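With one protein chain removed, the remaining protein chains of the complex are shown where they sit.
Note that the chains are named A, B and C in the order they appear, and that numbering of residues resets to 1 at the start of each chain.
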């Protein structure tokens, strides 16, 4: 596993990457224990993998999720209330019985504070051991990422950066050069959250990245688009516009929050999304 | 009547001078008309004269009675609500069937505003015609009294000034020289209102006035003490200390306010006060 | 005839018991204030600077100047400690009382601004203090009641009459009648018996003298118009004093037009407090001046949405200057004042006292014919008025007001 496994997950050109908040017990907190919440997450992950997920992003909840919209904020609150902690998170990852890469998405402070000494080393080491293949840290721009890059390189964990619609050439260059695994292309400005339409910005950003890639010689990084994708049709549009995969979070988290037939519903939406991504790929390569 | 009548009223050396708020209907306002309130005041005045009053002070209510304490303030409010006005006040005085001098006590503004033109002339003329023998204006120090003095002289109305415990020699001189009728000796600092004891200040003030009189050659002015006298014993003390009369207001206004057996109660307290004043005079002259 | 005459107005119509104290004050005014005995005025100036925050700025108002196409300058008395021009006088008088050896301070208050200024000055100078305030004003100006109590002063609500400034002044005079030997009465405006109108004007004249200097320095010339709201008139007289001799400068006194200028003299009710505009000559609270009164000389209940202007009298010197034509008195009604309150808050980022807002209501009405440059005194800030303004704006469905419904009902506990 590790960085290569993530690259491999993009082989069919239309990766489906679901996001779930780890340990989110869903709507009804009253009967949940940390163990039951973790077990539920494990079931949901399996369902999504069954539906065709190529990579799974698992959120490690942080109390100040500044990059997240209301849906994922609420999931974060629920997960924390249900008892999710970094050690339990790693336990959960270790317990997963799936053969797709797992990417941990969290903020800088919990990984900085993990373990006996300050600094990101202890977390990355433990995460790699538990089976985490990559990291996404939305509040970590390239300016601050050197220590984490070092630790990730040492433990063969991908460090996935985000490219935003506001990211200009010089920053894009740094992000492309320093990121590993895949490039998280933020579909639109704002925070995470499902939206009705995929913005023109997405296509524009993908084109800019493609142009940049064409002008450089280093290895190509898969581009997965996230922020606001919730339907198969959107997935198709995005992949059709040049993405190598789609990241879907809030729409799935909503299903967990509602708490009814979660496994079946996740599987259903997962299939739709994977199918959509494939359809988009077909459209583009026809 | 007029100035001389007032001087004459002090002949027995122990004048009893009751104060009432004209047109004060007492406790229950609901059934009162201006006429009934005026008739009541007339009855009360008669009762007090029957009890031995030598002069009657009748308050013409003013909306800002800054020199009055709560008791007379309330009477003022009642009288105004019952419809008392300067013209009605003069009607009331004219209707009185008593043969003691009547002194109008009020503030400067109502008399200044009376009649067609500004200035005190119209009021003094009308008041004299209605049978007012003297005026007490608590917010008119000698500094501002020239116009009123002129009008009073013209119409043979006494202008009665107040000497306060704070009044020093130079002011006392001006007050004694310019006042007519009698000198209102304020028994203590503060506003009008019954109190339990007659203060040492009273004796002190009376002594100062006597010393001043002894040093001057002009005609002696009777000294009536007011502010806080409510019992025969207090009247006796005050007259015993050198006063020529006592002025009693709040204790009588209280009886009107209570509204029960007013005539009989006024007469009873009136007799006690007159008897007290006489007893004080006897004590002093024995 | 007494001192303190302004034409036909002024005088000393007070009980004999107070006259000695008035004489003493006249003497102290002469010595300490006019002659700077014992360095009194230097002491005061130093305290006004470091405790009070003087000088206050003269600010160019970008947005208002645009709106009225005239250069509008704001004299920022709202920045004074306590939030209004009132401190100039209160600190002056409390300090004077200390120089005079007085042991206790009493004061009346309407809006509570004079009361808070006085209690702040008393705390600063270590003087015990009691403030009388009409019950209605206690309810309208609650934050100021709290401030006075927090400064360690007693606040005595006055339940007589309609419970506004008039009643509070009368009640304070009653206290003084009993306590005059040890107590100084800090009157809050250019009203009352001489020497108060002079004394208060003198303490407040720092407003205009600073403003005049600032004009000369910034503009190189005098303004065409000087505008101030007037209740008792201390803000107005303090603003005008330095300009009185400058004949090219027009002076405007903006009064509280209340609900209406119609006065029902029969019923004894004035639905406004525009004494200069609608009053008649009379004697109130120690001086001869313009007064809102009925045909019998009874003082009427006045009305204004702003407590600090809600008074049936006005300073005698203002009455005189108005009669002489040196100043123009113009009423601005409740609604125009409220609208102006919102306008200033939104356009200039200055939330004015409701009293002050009247002056800006005048600017809205007359801004276009005031010449090239106008100076307006921002006599105070509006923190004390927030609740009233919200309520009154809501009642009137005022288009200028922001929607506050989201915040006015309590949303869950604290």
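Basically, contacts are C-beta pairs under 8 Å (C-beta built on N, C-alpha and C of every residue); 3 or more make two chains touch, one makes a residue touch a chain.
Please read these numbers as outputs of a predicted model, since none were measured by experiment.
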Contact list for the unshown chain, restricted to visible chains: A, C
Identified contact with the non-displayed chain, of A:36, A:85 or A:231: A:85
Option from A:11, A:43, A:64 or A:207 whose C-beta touches the chain left out: A:64
Candidates A:43, A:144 or A:258 - the one touching the absent chain: A:144
Contacting the left-out chain in the complete assembly, out of C:12, C:151 or C:278: C:151
Chain not shown: contacting residue from A:33, A:95, A:109 or A:285: A:109
Absent chain, residues of chain A that touch it: 62-69, 73, 77, 80, 85-86, 107-114, 118, 138-141, 143-144, 146, 161-168, 171, 175, 186, 189-191
Those residues of chain C which, in the complete complex, touch the missing chain: 49-51, 53, 56-60, 62-63, 76, 78-81, 83, 119-126, 135-136, 138-140, 142-143, 145-147, 149-152, 155, 157, 342, 345-351, 382-383, 386-387, 389-391, 402-404, 406-407, 410-414
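Rule of thumb we're sticking to: only the chains that are shown with their structure count from here on.
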Topology of the chain contact graph, where touching chains are joined (line, ring, star, complete, other): other
Most centrally placed chain - per-chain CA mean versus overall CA mean: C
Computed distance of Cα centres, chain C from chain B, in Å: 37
Residues of chain C whose C-beta touches two or more other chains: none
Multi-chain contact residues (two or more partners), chain A: none
